[in-house]
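Shown here: the complex without one of its protein chains, the others still in place.
To keep things simple, chains are lettered A, B and C as they appear, and every chain counts its residues starting from 1.
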């Protein structure tokens, strides 16, 4: 029930002051996992920065939903997945695409609508698909990926493999019918699906508290007899742990988990958003506590890596992005005949 | 998660042996309320018996969803509602129609598709509508009444009246998207709506446990920050109490409640159902514990009414049904021109 | 025109059951999901009778009343290499899961640039005439023909149902397979010989159910039978109708339609769904566009009334196109 409580504020009161990263966890991941997560985060952050700068400068034009601020979540499940695991995501999906290993060149070319893109330029950013990496579906319809993810989980279950499916969606998606039907089916059939609610506290221009009858999305797991957990999505180690538990449960055949990872969208709903509906101070605090920067500092501060090591990772990423941008910009637009192909397996009147 | 537990069996283990009716409740209703509930139950039971006998004998032909066994639930909320309160129900709605006061003549005529029916014969049993009684919508789409009920609640809230809306649906409906969206909206807006899940343990040919990730539908209230309660829907007094609490809460502006009333369908999904998917013994037990008969005995046994008094109530009901049947059977079919009217306010090409 | 009268005459439901059985036997990737489809009841219309016993509940999966979850699971599994056959109990209920059908099943191949085909079938039963009222009686094929990416099939005989369903299951695109309840078990009116085994009928091949020279009646599904009966009546008056059963609306056998109409110069299009923006409009337009100069009369559409389906039996009968409507239309184009 909406009682006027501003959960966003509440959340920031409790979490933005917290600077420790998985500090109290004895079961922190190995150093190579820590660095792998940093690599994914950097890839996302730097890629996002490039998109935004090229958009701002007018070099490119497209509808862009920045995932900036949510990097740790995708990195958190990314390092647990195998290439043959499945991922489903949404229009705000760049971070998930990269965490699942969609190649930068194909991705950039698709964002720019080029023939060399993941989808030959026909899908666009909202529909990035790259089965070779296990990135199976990107949907623009809120909540719709959830029931589809069950299909991948079901396929794995019927195949008798231990593949899992991670499906990503927002806090806003937790109020749509597909969420309910999907989680119930997954629970009843014990499907190997991890439901990752990337709770960035807003659905488009509406704060979660104004639209949601419950304080934590994870509480809804109980409505399906499914474990539900809320994790600080800005803490890479905590997120890694929660995702690892959920993935392990799914792989073991013990069924689905609802993981709510709390985070923040630094740049509003989409590029050009005036963000007049967001609290300025709240946003300032969130950006100040930038989880990628915090993690970087933590890695160095705790002796997991040197500044030089991390800088090198970043440099490699930047070079790869440079290459991808050039590749994409120099790629041709799809041939006009492509309008009519891929509607059906064969041309159909 | 479906772990093979047969909740139907479980439920009957715990409840079918229990014969006391609200016995331990100091706050039992007044005698006139007790008798009003009995009158409603009798109306439903006798009306249902008439439909079934006329169907069996071939006097009438229609798709018929018997509510037999579920009488106490509708009676339980029926006595709390005013004529200006709203009710929404489903194809299995005869009990709800009668509890809200839809006149027998109009109802019978509609079931038989006659011009004198509630809907001029155009809606039929699945769409009984009688705004004069507050029976606003009967839908044939599982779950779809739930979001619509919010509209009535919203109207009452915006009007500033203390009207409430009771929306009835089955256990099966608790797994469809509309349920989720509807309950969440009602909770966020604190709408004066009572969500009555008439849990008869089956959705069509599927036991609840095979389709539902949770043991009690009422547990789902928590997913919306809404009070959820399970009541023995075969105990008229307990049901009356639970419904009264929920109606009072709604009238007071304190928002919605999810009331799960557990019961049983005596005659399967619809007339002609072979019921091969139902446990014979379970059904025998349920029918043996016929809640209307049990209540009748309880009323007499506890000195609330004499056999003669109850028999008289039943006679009056029977006479009214006789009258309604005759009225309906002698009513004309709608004029052929009615096919084209009521599509729009005015004829529209 | 089926002439294999040596085969056992079956109701359409049994033919559909056979197709499912054959497909599941052939390919372990074929599985079924939907409400109430498993034993002991084998579906509310008993179309899937026996299959869960034969193939197990892992491959004949009973679901909650969660149509979005049903179609979503089929979409995902199809992309992952399965050939799901999802059942949506009645066509009107497609409205509760339309997003999964039109925004996902239909578009995903295109949106991925061809990387992720969605080889799935949605079986659904439809049609008025049983006193089910406005929400359980509709034929909505037009919505789906308007949705690029979907194929749309609507058989009129048991043999066609079997052959087309087998093709649908092994087709690499999402197929909406529309069955009509009125035909499921009525062997007398709608029964027919069904060849055993893996017999497939290709998509996009119309079947001339009756040859004629004067007027082409184009239809599909149950209305084909009304057309055939009308043709008999009209033949008494010397009007010889050719009855073209489209069988699949997407793909459409334009060639067969144009060939017949080129011959007869007159066409009547018949379907049960609402006339306004119905499939008949598409067909009528195409015929006019292609054969304008050759037509002796404008193409006539005979379809359901532009109203919801009423309950009262007399009104419901009026809603559905009658033989008298078909005959009147034929007489209009031959007048």
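Operating definition for what follows: contacts are C-beta pairs under 8 Å (C-beta built on N, C-alpha and C of every residue); 3 or more make two chains touch, one makes a residue touch a chain.
Just so it is clear, the model here is predicted, and its values are computed rather than measured.
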Full-complex contact with the absent chain, from C:29, C:123, C:162 or C:301: C:301
Touching the absent chain when the full complex is considered, from A:43, A:92, A:105 or A:127: A:127
Contact footprint on subunit C, counting only the chain that is left out: 92-93, 95-96, 98-99, 101-103, 106-107, 110-111, 133-135, 140, 142-143, 145-149, 250, 273-274, 276-282, 284-285, 288-289, 292, 295, 297-301, 305-308, 310
Where the unshown chain meets subunit B, residue by residue: 86, 88, 117-123, 127, 129-131, 136-137, 139, 141, 144, 146-156, 158, 165, 177-178, 180-182, 184-185, 188-189, 341-345, 348-349
Interface with the unshown chain - residue positions in subunit A: 61-63, 113-115, 119, 121-127, 139-144, 172-173, 175-178, 203-206, 210-212, 269, 274, 276-277, 333-334, 336, 338-340, 343
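The working rule: only the chains that are shown with their structure count from here on.
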Maximum centroid distance from subunit B, chain identifier (CA atoms): A
Separation of mean Cα positions, subunit C and subunit B [Å, integer]: 36
Whole-Å separation of chain centres (CA-atom averages), subunit A against subunit B: 45
Chain centre separation (subunit A, subunit C; CA means) in Å: 41
Junction residues of subunit C, two or more chains touched: 63-64, 66-68
Sequence positions of subunit A contacting 2 or more other chains: 177-178, 181, 184, 188-189
